[in-house]
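A single protein chain has been omitted; all remaining protein chains appear in their positions.
Chain nomenclature is as follows: A, B and C, assigned in order of appearance, with residue numbering initiated at 1 for each chain independently.
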Amino acid sequence: MPDSGKETSLNQVIQQLVPDGSQVYCEGILANRLPMAAVHEIIRARRRGLRLVSAPNGLAIDQLIGAGCVEEVEFYFLGFMTNKGFQAMRRFRSAVEAGRIRAKESMGYAVCMALRAGAYGIPFIPIPDFRGSDLLNVRDDYRIMSSPYNPDEMTVIVPALQPDVLLLHAHTADEHGNVVLDEPWPMFTLTTAQACQRVLVTVEEVVEAGKLGSSRITIPHFLVDAVVKVPFGAAPTALNKRYEVDDNHIAVYQESAKTAEGFAQYLDEYIFGCTDHEAFIDKIGQPREWIRGS
Amino acid sequence: MPDSGKETSLNQVIQQLVPDGSQVYCEGILANRLPMAAVHEIIRARRRGLRLVSAPNGLAIDQLIGAGCVEEVEFYFLGFMTNKGFQAMRRFRSAVEAGRIRAKESMGYAVCMALRAGAYGIPFIPIPDFRGSDLLNVRDDYRIMSSPYNPDEMTVIVPALQPDVLLLHAHTADEHGNVVLDEPWPMFTLTTAQACQRVLVTVEEVVEAGKLGSSRITIPHFLVDAVVKVPFGAAPTALNKRYEVDDNHIAVYQESAKTAEGFAQYLDEYIFGCTDHEAFIDKIGQPREWIRGS
Amino acid sequence: MRYSFPELIISTLSSQLRDGERVFTGVASPVQMMATFLAKATHAPNLLYFTILGTVDPQPFRLPYSTGSPHLFDRCANAITFPEIFDLANRGRMDVAFLGGVQIDKFGSLNMSVIGNDFSRPKVRLPGGAGGPLMIRSFKRVISWRSRHSQRCLVEQLPFTTSPGWISDLKGQRHGGPDVLVTDLCVFKFSRTTKHFHLESIHPEIDLDTVKSQTGFLFRTPRRQAITREPSENELEILRRYIDPNNIRDDLLGSPKVIQ
Partner (left out) sequence: MRYSFPELIISTLSSQLRDGERVFTGVASPVQMMATFLAKATHAPNLLYFTILGTVDPQPFRLPYSTGSPHLFDRCANAITFPEIFDLANRGRMDVAFLGGVQIDKFGSLNMSVIGNDFSRPKVRLPGGAGGPLMIRSFKRVISWRSRHSQRCLVEQLPFTTSPGWISDLKGQRHGGPDVLVTDLCVFKFSRTTKHFHLESIHPEIDLDTVKSQTGFLFRTPRRQAITREPSENELEILRRYIDPNNIRDDLLGSPKVIQ
């Protein structure tokens, strides 16, 4: 893809890179740097039949499920803490309890290792034995195998994950598509970008080539299919060094998500009711600036 | 290990961390940042029966083999270019041709994946099929296995490598033992540090805690067993941004290494004849300062 | 000295940690995070603390509610990635994981997955077991914390085992499970030899009958009943003044009942 093509509108990018039925890996953890702008745009594009693979980033997953975009979710923890206490993911829970979506529960390390295998281009990877967990009874794709080098050492074999598309919100990209996630140790984000077949990144800002300064590049340009500038693209979740989590808006969402009707209203007001993420931010207010503390 | 114990003399550290018979992983590539100070100290300590696992860093391997420290070497390429042309590793070659050491030839990716498996604490890892190579006939520890998810997809199973000790030369460490290798993408060095059971790092300088500045830490302190300050510790090989390769001294070595007698003289003059790396540098002269070019 | 119920819980969890240990807290674990900070500030200065974000020994300027808050990056010794914490544990390099369960059975097995018989259409879909199923055996020790001690939570047998405890019917398998289970009523310890929980101590102002009637499995009781150690003056001072000056602990642990 020519460099100049990498920056475009989020809507166009979703149309191109996230067709119905895609397997989507959603980056971000708890209420930290979830790709909310991309998630909302997928909802606006009324995508259907998505198969999600999630880190513990329930808010994004809950909204995609509630909006009917999802047919399957692979996950290992959905929920998070705010200053209002533990946040259960109500649309997820309701959809699973009603049998509307397939809930492929996994184990955190199994998903990470499956992504490592996907990044390496190998079809499977062994992980240490965790027999005794009933998860192995509900995951018939996980197999038990002894080590060829020690018949007493049992391993669980996990198939590689190579999701169709990665959704990531990061700090900065340059015009070639080099992406910087400004956290002290973002290497696993690179691994997920390698595992995914297409990489869609929203960023706070795009700079000229050569202007990334001393920041180490997190994802090199040749792995990136599209970069879209979306200020506050992670809001209402936080972005390290940029802005704080909006616990109040999350509380509004959580109250709405208690019922299907409430969720539908939230959807109409905050997602379909906003033409894009800028309009959403106008509506909920800019997130509080990052405070490094005393 | 308490922080204060991490900085000590190289001789002491070799005595403690590299006993006879150790499996040693040597970092560095071609004539770039080989841990030459540590290698020379191992020779001075007259270690025997070492099993080496090597990146393509022939100079270090050749000297250890020539000095009689080695009983086995796992490798995939030994040799490099200088301005005098291709440098074959003569003591290695002579020792293998005489049947004095076991030469476990591998394939670059197989060693890297074995180290990844070692770092992850899994007993083996599959890599893509490379049948047709006679290496599979001489490596009976590599097995052929089809993917449990696709009987037509064959893989080569490689056992994990967890060498006893890593030898690394890097730029800087802080007094806690956090290590910075000042290259743009040193992540695989972290993987090797995770794979190895003990980590021995020589560095150009040791700074106070909190004084690593904006450098991203390559190896966190809790993976590091010993840090020793050895200026020019990679010479006569290069260190990025610090000093250039000493092609002339390498030519002296290569000429010596043509015969057992010549090598013995080199050993007496440059290794046993120098009490430590400082004396060696005094003898061969400081390496040329790094020149970033025009 | 007067102290609150949340302070007792944090002090009790803290006292389970030992100097020099490598401790991990997972998702949604702010109480465990406070306990870890308290241990490091008191009896365990060489404890090495790993959060789910990968930050090592964070010193946030303000205590966050979430163990996934990016403020845990503000000041830290260094960092690592989430799967690398598992890697360390697989290589025998991690000591303590705090693991929770919505339900816990007599072997210390944890259920974080579903209530109900049909996994694909459960009565209640729980959040998921995160890394528990492997961590419960790859870490040297596991500590569990359960608020709202009741027969619904502490059960004889789980309907679904997310993370297996000290069951022993699988040959050649490493074992794992909580060594300590702290609730809002008491402290249980698990004996790896007898394969049973026993009551280690009861919290002040709680009686044994309450514990028994609220627990769905049988447990051993010692001859002389111990009372959970009260927070020391030093612990209270550090907790109130340095770790949690804004009193997040009362938000998290419900009514700040004061204990004499």
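Note that contacts are C-beta pairs under 8 Å (C-beta built on N, C-alpha and C of every residue); 3 or more make two chains touch, one makes a residue touch a chain.
Keep in mind that this is a model prediction, so the values were computed, not measured.
Trainee: Identify the visible chains that the left-out chain touches across the whole complex.
Mentor: A, B
Trainee: Which residue from B:Met113, B:Ala235 or B:Ile284 sits in contact with the chain not drawn here?
Mentor: Of all options in B:Met113, B:Ala235 or B:Ile284, contact with the hidden chain holds for B:Met113.
Trainee: Among A:Ile65, A:Ile122 or A:Ala226, which one touches the chain that has been omitted from the display?
Mentor: In the complete complex, the chain left out is touched by residue A:Ile122.
Trainee: Pick from B:Glu71, B:Asp129, B:Glu175 or B:Asp276: which residue touches the chain that isn't shown?
Mentor: In the full complex, the listed residue that touches the missing chain is B:Asp129.
Trainee: Who touches the missing chain here, A:Pro148, A:Pro184 or A:Pro220?
Mentor: Reading the full complex, the residue touching the unseen chain is A:Pro220.
Trainee: For subunit B, which positions touch the chain that isn't shown here?
Mentor: Interface with the chain not displayed, on the subunit B side: 29-33, 56, 58, 75-83, 85-86, 88-89, 92-93, 96-99, 102-103, 105, 107-110, 112-113, 116, 127-135, 138, 152, 154, 183-185, 187-188, 238-241, 245, 292-294.
Trainee: I need the residue numbers on subunit A that touch the omitted chain, in ascending order.
Mentor: 2, 119-122, 162, 176, 178, 194, 217, 220-222
Keep this in mind: only the chains that are shown with their structure count from here on.
Trainee: On a CA-centroid basis, which chain has its centre farthest from subunit A's?
Mentor: That would be chain B.
Trainee: Distance from the CA centroid of subunit A to that of subunit B, rounded to the nearest Å?
Mentor: 39
Trainee: What parts of subunit C, by residue number, touch at least two of the other chains?
Mentor: 78-80, 83-84, 90, 138, in rising order.
Trainee: Where in subunit A do residues touch two or more of the other chains?
Mentor: Counting only residues that touch two or more other chains, subunit A contributes 113, 116, 127-128, 184, 187.
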